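Note that this complex is displayed minus one protein chain, with the remaining chains in position.
Then we have subunit A:
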Amino acid sequence: MYANHYDGGASHFHGGGFMPSQATQTPDQAGSSKTRSSTTSTTVPLTIKQITEAFHLNDERADFLIDGVEPSLVKLLGRVLNKAERVTDVSFLLDDGTGSIEVTRWVSDSFDTDEMTKIENGMYVVLIGKLKAFQGKRHIGAHAVRPVQDFNQITLHFMECIHAHLDNSRKATAVPATTSAMNDMRAYQTLNVGTGASGDIREVVLSVFQEPASLARENGLHVNEIIRRLGLQEQKIREAIEYHVEVGNIYSTIDDDHYKSACNG
């Protein structure tokens, strides 16, 4: 089963202990991965102010981060200014009241040119396009530009911007839910210390060592950390630690002040 099947077929990688994926398996950190799939395309309605303030991730790929989302496409609404028609493209400045940005619409066929001839200076338009940056300056490569006919669309667009902002911000703040739950646990444990009887102190000290965060640390916890956490007298905590060392629950690591739980929690 081990040595005879090296022909590289995928099915032969199972069993036999030669599964390269095993070595690269990393534990999935709960709640820490945001979905940043490049396959799903997101169109985000934005105000130009949001664009000018967006966090620019990577100069080469021109990726922007807005409310924790990398939009593939953006939707904007504003007035057209300084329209300039050239052979291969039409460019203009879009002003939506929160700022202004350069927009370029490449025209390669009659559909594109027809679409752009309808657009005039001073007109309100909706556009969908890609956000780009060139030498520090941001601009839009528009895929579609349409005149606004019903002016309620203006109210609607800005409401959508607010809605999308709320939605994306809520997702971003929901991510560290697990860490905040752990912090709550700690707070609960520190409140739990009230009686002062030695048995209780020993239990509480042991429970601190057995927290997942403590177990994860290679050198365990310093005695002073326990003192700070529990707010008890150093003497009492050292007594509890000594007891646990004797019993075998914890052991010292790099020096006499660092201890770690011997159990796996």
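Side notes on the structure shown:
As a convention for this text, a residue touches a chain if its C-beta (ideal position, glycine included) is under 8 Å from a C-beta of that chain, and two chains touch if they have at least 3 such contacts; residues count from 1.
Basically, contacts and distances are computed from a predicted model.
Hidden from the displayed complex is a chain whose UniProt protein name, among "Ribosomal RNA-processing protein 43", "Band 4.1-like protein 3 isoform X13", "Replication protein A 14 kDa subunit" or "Proteasome subunit beta", is "Replication protein A 14 kDa subunit". Across the entire complex, the residue among A:73, A:93, A:144 or A:172 in touch with the chain not shown is A:93. The hidden chain makes contact, of the residues A:105, A:139 or A:165, with A:165.
Seen from subunit A, the chain kept out of the figure touches residues 47, 49-50, 81, 93, 95, 97-100, 122, 124, 150-152, 155-156, 158-159, 161-162, 165.
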